[in-house]
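Below is the structure I would like to discuss, written out as structure tokens.
A protein chain is absent from this complex, but the other protein chains hold their places.
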Amino acid sequence: EQKQKVTVQLDWIPNTNHTGLYVAHEKGYYEEEHLDVQIIQPVEGDAGQIVASGKADFAISSQEAVTLARAKDIPLVSLATILQHNTSAFASLKEVNIKTVKDFEGKRYGGWGSPIEKAVIQAVMDDTGADYEKVKHITIGSTDFFTTIGRESDFQWIFYGWDGIEAKRRGKELNLIMLKDLDPVLDYYTPVIITNQKHIESEKELVKKFMRATAKGYAFAQKHPDESADILLKNAPELNRDLVKQSQNWISKRYKDDAEQWGIQKNEVWKRYSDWLFEHKQIEKNIDSKKAFTNEFLPTQ
Amino acid sequence: MKNLSTYMLPVVVLLFLLLLWKAGVEISGIEKWILPAPEVVFQTLWKSRNLIFSHSIQTILESVLGLGIAVLLGVGVAVLMEWSDFLRKLLKPFLIVSQTLPFIVLSPLLIIWLGYGILPKIVIVVLACFFPICINLFDGFRSVDTGMTRLLQSMGANKLQIFRHVTLPSSMPFFFSGLRLAGTYAIGVAVVSEWLGAEKGLGILLIRSAKSYQTETVFAAIIVITLLSLLLVGVIELIARRSIPWHYFNKGEATV
Amino acid sequence: MKNLSTYMLPVVVLLFLLLLWKAGVEISGIEKWILPAPEVVFQTLWKSRNLIFSHSIQTILESVLGLGIAVLLGVGVAVLMEWSDFLRKLLKPFLIVSQTLPFIVLSPLLIIWLGYGILPKIVIVVLACFFPICINLFDGFRSVDTGMTRLLQSMGANKLQIFRHVTLPSSMPFFFSGLRLAGTYAIGVAVVSEWLGAEKGLGILLIRSAKSYQTETVFAAIIVITLLSLLLVGVIELIARRSIPWHYFNKGEATV
Amino acid sequence: MNLQKRLRSSSRLIIKNLSKSYKDSNLKVLHNISLTVGEKEVVGVIGPSGCGKSTLLDCIAGLTVPENGDILIDNKSIVKKRGQVAYMFQDDVMFPWRSVLDNVIIPLELKNIKKDTARKEAKTLLKTFGLEKFASFYPFMLSGGMRERASLLRTYLCKKDVMLLDEPFSKLDALTRSQIQEWFLHILSQQQKSVLFVTHDVDEAIYLSDRIYVLSQRPSKVIAEVPITIKKPRSIDISLSKEFISKKKQILDLLKQ
Partner (left out) sequence: MNLQKRLRSSSRLIIKNLSKSYKDSNLKVLHNISLTVGEKEVVGVIGPSGCGKSTLLDCIAGLTVPENGDILIDNKSIVKKRGQVAYMFQDDVMFPWRSVLDNVIIPLELKNIKKDTARKEAKTLLKTFGLEKFASFYPFMLSGGMRERASLLRTYLCKKDVMLLDEPFSKLDALTRSQIQEWFLHILSQQQKSVLFVTHDVDEAIYLSDRIYVLSQRPSKVIAEVPITIKKPRSIDISLSKEFISKKKQILDLLKQ
């Protein structure tokens, strides 16, 4: 039988979060499932509408995005979390010595200016009785971490797996406060693989095949960081080889991490976060967390 | 009468546009989170008018300031290029380079040099707007009727006088078509420039609502952007007609 | 001779630019991942020439195709607007709207309608490039010398003949200044348009190297973009001089 | 009188109580102008500067619209109709992007005649007009008189039975002028043309015309219609003849009114 065309839209430039996809592509796992997968890179964020509308079959997104989308009745469903735990962190240069959330006071925070990020910082500071009002917000938009850290801003919210590693590479010493350690609610899933409601209802076979191959890809990436890094680089030769290699080494361990299976998602995580967003007025109506994700399509081993 | 229709019709057209939009939404049955119906958008527009207004102020400020400076810069550069052939050859490549630099990618540099304030936005607006003005005006200088020039030369007028009395006035039509272009771009560019990093502005509103899937707000913002641009261009049109009436004469009754 | 210098000097200028850049880097001691030294950039340019080349092809394709269509569309619309006053008033707002829509935010719509292929990129290039051509050409139509029109009218020429023999040729200078603008934008716009979602193209190269902190590649790409744009504009310049020599006459020796 | 009757009967161009005023300068220019031009007839128009001669020709050529009055060619009204007559403007219009030759052949091109054929035809005439050396020149390289000759030639190439000429020889020296005029009269003797021409040179008017209309100051009326009965062909020396001098005096006096 002839192969089925499938498009996957990334959430950013190709990076080590996506390695599994490229491995599955390169190693022919998709082929085995008779899938002809095309991986697309946008720049301006993940446009969930494109997946929801079915123009793209799958996409890389985040629990945050899916929750916001569903709150707006956009039928997105998360099929798997690529990383078990939130690898993002508040990072600052060592010399500024921000060790705890309390130290945020009187410092400048450089963010991308989304309301949620403010809510999060406020929340974590309130928890520790710190005064959020003492933090100065700066929106750094599309500019990157290193341009601004220590210049216009003292601490920023980064993905350790990329920016953190780059800092290491440059021998910049960072203080890191991992979000997952601050509050269980902040240990949400990011990034996740999503599709739209219709697919999981009417295209079960396709989704199953795709996830089977993808899971295989991530399994491989988990075992062979170096080789899979090469595969990623082969598909995105523009990337910084050194950075990718190191990033992959760090991240491979974290795909599955402490879970019994890669990609598996817990309802509590989804519920906790959406409730939190609702309480903090980040979404107008709360969502039914059970509908927002499914483990149904993860391969049964 | 003529003027009335001239300034009314666009409105009619816009209404027609909305109808088209509404029809499109109804017929295609497209999901509201991709293309919301106009009435929804206008409700949003009304509901969040204060929010949108406060953002608009910022963007308007950026674009108007930028456009103002762009006019000065554009005219200035054009004059320099007209003044000396050497300067012309020297500047031309710079001009083109200035238009081809993808500033979003260069944001780090811009930020480091200009910080996060309104400055980098204005710089970007200026960069985008001065170019059409400059190029058009310069081409205007180049197509001046030699008769008038020779006349003033025969009277022993100096370069400056010739420029003031012949070159400048006769290239005004070119200048204004450049300005019209610039005016059309100003707002849009200001919006994009805010993506470099800002707290206020329609660009921020756009991105934020897009990211949180508030499509109706996105479209509300776009409508505002469009209206502002139309307004700006309208004003420029008026200025043009005031400042070079002779260009709009129906010469003789040739075209009867 | 004159021509030689005309086409040599830009090169000289660019070299001078590079020197400036080098000096800047040396003096300011700016970090290399913000502004790398030129030689580093050129090494990268050479090292990854194949990669850059393959990306360039895509972008060139997009921009040249886009520009081509833009010319047709621009001229077409301008002619329509000249043809009937009603159409003019009808179309003008559309034109301006077309320029103010921030397509990056509308990417979902564009992609849903036009897919991920080359199509949406070309559409964006066309949108950006047809406008200056159209506006300038139209303004050109408006500044036609009435003498020639009256002459042909007196000979009983029909609208089409007058258009062909008077309006069109005498508005060529306007057309070419519009085309020059469009040519300057084409490449840059194509680059940005690729950010909507693509696999190939200088835009992709730019963003990937930027986000993975390979500033030297970023600048290598920018240099390529700039050179391509300069090339494109140069070609347009040549075409202009070929097609309207009379516009470049030094009329009489007036300007001696 | 009976002469005029005869002319009237066979008139090709008839203008009846033509009136015209310009809106944007609210200026009454023409007031009840009536005149006729017969077949094979050359009619001169003389009048003070700014009285409305060019306006009159514009009306006939359909370039501006008279308030009232009628214009007939072969008894068909041609008000607002264009392309019925060949019209040489007062200030010659040249296409800067066309060589002299290509400027001259415009009327032929408009008739969709092939460029080469048109060029061939025009070339021979350029010689008569002393422009053959300048065929490939661009207009800005021409002298005033050359441009004038070129546009006269162009007007001739419109090949219309009715020709309107606005000061067609004003920039030509005596010699060139008489050469062109000779050619012109030769043409007229061969072809069924009717010519209405404006001039300020009374001698010229008398020398060329069968009749001369003298117009008054603005708003201009026809103050006199002067038939010139000197038999043709006329030599240039007639300017010393009794009849000539008397006519000249008559016209000059009319102008002085």
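When the chains are written out, they are named A, B, C and D in that same order, and each has its own residue count from 1.
Rule of thumb we're sticking to: contacts are C-beta pairs under 8 Å (C-beta built on N, C-alpha and C of every residue); 3 or more make two chains touch, one makes a residue touch a chain.
Just so you know, these numbers come straight off a predicted model, no measurement behind them.
By the touch definition given at the top, chain B reaches the unshown chain through residues 147-148, 150-157, 161, 165-166, 169-170, 244, 246-247, 249, 251-252. Against the chain not shown here, chain D presents residues 22, 24-25, 46-50, 53-54, 90-91, 130, 137, 141-146, 149, 166-167, 170-177, 200-202, 240, 245, 252, 255-256.
Everything below uses one rule, namely that only the chains that are shown with their structure count from here on.
Among the remaining chains, those touching chain B as well as chain D are C. One inter-chain figure worth recording: chain B and chain C are separated by 17 Å, centre to centre, where each centre is the mean of the chain's CA atoms.
For chain B, the set of residues that touch two or more other chains comprises 34, 104, 108, 112, 146, 207, 210, 252, 254. For chain D, residues that reach two or more other chains under the stated contact definition are 63, 140.
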